[in-house]
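Every protein chain but one is kept in place in this view of the complex.
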Amino acid sequence: MQEPNWLQELIDHLHTKHASHYEGEIATYIPELGKANPDHFGVAVVTADGRVVEAGNSDVCFTIQSISKPLTYGMALEAYGEERVSKHVGVEPSGDAFNSIELEKITNRPFNPMVNAGAITVTAMLYQHYGERTFHEIMSRFSAAAGRQLEFDEEVYRSESRTGHRNRAIAYLLLNFGMVPEHVEAALDIYFKQCSILVNCRDLATIAATLSNLGTNPITKAEVFDIDRVKDMMSIMFTCGMYDYSGQWAYRVGVPAKSGVSGGVMSVVNRQVGIASYSPLLDSKGNSCRGINLCADLAQELGLHVF
Amino acid sequence: MQEPNWLQELIDHLHTKHASHYEGEIATYIPELGKANPDHFGVAVVTADGRVVEAGNSDVCFTIQSISKPLTYGMALEAYGEERVSKHVGVEPSGDAFNSIELEKITNRPFNPMVNAGAITVTAMLYQHYGERTFHEIMSRFSAAAGRQLEFDEEVYRSESRTGHRNRAIAYLLLNFGMVPEHVEAALDIYFKQCSILVNCRDLATIAATLSNLGTNPITKAEVFDIDRVKDMMSIMFTCGMYDYSGQWAYRVGVPAKSGVSGGVMSVVNRQVGIASYSPLLDSKGNSCRGINLCADLAQELGLHVF
Amino acid sequence: MQEPNWLQELIDHLHTKHASHYEGEIATYIPELGKANPDHFGVAVVTADGRVVEAGNSDVCFTIQSISKPLTYGMALEAYGEERVSKHVGVEPSGDAFNSIELEKITNRPFNPMVNAGAITVTAMLYQHYGERTFHEIMSRFSAAAGRQLEFDEEVYRSESRTGHRNRAIAYLLLNFGMVPEHVEAALDIYFKQCSILVNCRDLATIAATLSNLGTNPITKAEVFDIDRVKDMMSIMFTCGMYDYSGQWAYRVGVPAKSGVSGGVMSVVNRQVGIASYSPLLDSKGNSCRGINLCADLAQELGLHVF
Partner (left out) sequence: MQEPNWLQELIDHLHTKHASHYEGEIATYIPELGKANPDHFGVAVVTADGRVVEAGNSDVCFTIQSISKPLTYGMALEAYGEERVSKHVGVEPSGDAFNSIELEKITNRPFNPMVNAGAITVTAMLYQHYGERTFHEIMSRFSAAAGRQLEFDEEVYRSESRTGHRNRAIAYLLLNFGMVPEHVEAALDIYFKQCSILVNCRDLATIAATLSNLGTNPITKAEVFDIDRVKDMMSIMFTCGMYDYSGQWAYRVGVPAKSGVSGGVMSVVNRQVGIASYSPLLDSKGNSCRGINLCADLAQELGLHVF
């Protein structure tokens, strides 16, 4: 890695470059998300040795949404092992949108844990394992990765819970195929809460740095994820993390990443840095426009592409 | 029509011919349905002038299941008019299975009221119209068409309600697209009850004869359905009534018909007769094997095909 | 049927009513079709006892296009019998567009003979049966039904042959699945010629009247189609004849019909009349706007709906 000062200048430069672009739309399918401020644009980079570089609104909190998916997937792999998890959710990119209700033809599994169907399955498995403690466990793990006690947004949670008809449909279809255990309503409730956990860019970059540092938080030194599972989490983020833009992301940027509909993007550069950005203006595939463009520039400048 | 005596002999002959065949399987996806007796095989014919011919177990009761669909569709057309109903459910055969979760691409409507998605939409519309009285209205109408007070099977209703995860998934997907109003759980509850209404072959043949007699029960002379809606109900049964066998049925038998997974088949010969059969052994498309074959023979013998 | 004078007045009235509407677009995907005149609008009715009523441009010739499909399907049924034909092409409406490349999942058959894939299969079967004489046989049969020697449009044929890439794709996919014999190029060539046969409304109404008259041309008294196959042709037209508008047609108009992209619509009222219209302005589903609306009015006025 370059020196942080040099990095600070680069991040400042890229932030300024992309801050003036107002391409994209704020997600409105969850009513609460529609209240986001289109001016907000933050970036943070945390190196695997614990240094932090920030620019813009890096301390504005937003709900983690789908960026929670690789983290709960890692937790499920730890709880059940890969073989058992793979009976319930695949690892194959599907080319479908994030909220697709399509399942694999013969196995009836969700294609991968990065689409809603897969993530709901993962949370349902965690619920079967942890019971009433599930959300507490998720919150603890996310907090350990972020290096501070996180909270969740009650309003967004209620908004999602009230309007998440498609996710409810997906959950009952999964139940129909025996992919999730009974008590889908309880699992859905946890899923909606998990998506509503509040993070800022610094939190998210620290979580990413924890992954890039093989599971150990580089600032607090807490061992958050099993080293063996971090590789799996990064693999699935690489091939499926950016919805139906994943192939283009792998081609253009070439690092494991995950985005969420509130506007966050988290990228992991293996053994080097964690990168996070926040801007609520999304493209048609549900990814943050500024986030994608900034990451692509950064990957280009720093030569981050895995190939 | 031929003389009833001649008809009695024909029905007896065809009943005997098909009674010995044990092709097909009893539906088990609703646990209660699995208890059906594979020996049971009944037939009834009611003419548009009110004569009744029966053979076999024509007085064994079974749950009406999907045969309720054209009847509630007629009720919704009466309550809302065709234009309004057509905004929520199409009239196009889809080639899909009865329990398909697929909706029309642009409109997000269910393809037609004979697939579960369409029938649930229809019941949800009735619920919006009739509120708490909805099931009572459905029961009254079905009873008037059958010419006696019907009841519903509490066990089957509870069994469907408990295990109908796919129908619940469909309902929430419809809600997601705004095709049904809120309170889907209430609508689903009525739908499960409506499917559990108990009929025997004589009831079902009387209902069919009511349709063939342009909406008036030929025995009780009660005016059950609007004459203008009977044409619509028959049209939709003709093109979509036998699931993804509808095209073959139209080709081979050529009369409006509707089957249900408990093993009933109801056929309507315009202005002539209503025909009903019951045998719980189903083919892979969910239609009663004996019912289909007996109807095909009967259509051939009597020249019932509309063309 | 009403008296022809009365019928003439009705047809004149409906022609005038719809002539002023310029809704729809002329098909341009075959370049030659784009040259059609949007003012052209003709109607003809031929009764099963041979009387002819016409209005507007009923003598303007246009290419028969997809209206050839039920006729060649009848020929294939005669040549091979229903069982053998049904191994290569189904009778089930699919909800797909006319030019869909989708085949049935397990059988790999085209869904029905009214979509291009099915019609190409039918012509390939005719080619296997009749060899080099195939197009001659088709032309003879169509001419006998129309009651005069027909010709085909060399320009349209060449235009289709040169630009029919999708039909060629469909043909090779069918060959891949063994649904058609080798020599697909020869079969395609005949298919393109068959679609280019020139008819006017009087021809088409006479063909329709031949079907309504159980296969015998009511004017020339020639026996054109096997009486047993006419029922099959009408059944398939009823459920699949108007592309993915077939269900709505069955619901709204309720008679067997077939439309073509050049703007023709042919309707058959069993044992009563044949109806034909021509107007090249098509709706988004490929059906003639004026044709559909005039037919719907006529069905309403004359009570033609089968139910």
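Letters A, B and C mark the chains in the order given here, with residues in each chain numbered from 1 onward.
Just so we're on the same page, a residue touches a chain if its C-beta (ideal position, glycine included) is under 8 Å from a C-beta of that chain, and two chains touch if they have at least 3 such contacts.
All figures in this text were calculated on a predicted structure; none of them were measured in a lab.
Put simply, the missing chain touches A, C once the whole complex is considered. Contact with the omitted chain, checked across A:93, A:260 or A:274, is made by A:93. Checked against the hidden chain, the listed residues A:239, A:259 or A:287 yield one contact partner: A:239.
Where subunit C meets the chain that is not shown, the touching residues are 101, 165-166, 168-173, 175-176. Touching residues on subunit A toward the chain that is not drawn are 90-96, 111-112, 230-232, 234-236, 238-240, 244-248, 250-251, 254, 256, 270, 305-307.
Just so we're on the same page, only the chains that are shown with their structure count from here on.
Contact with both subunit B and subunit C is made by no chain of the assembly.
Think of subunit A turning onto subunit B: fitted on CA atoms, that turn is 180 degrees, to the nearest 5. Our note on geometry: subunit A versus subunit B, Cα centroid distance of 47 Å, whole angstroms. Not a single residue in subunit B touches at least two other chains.
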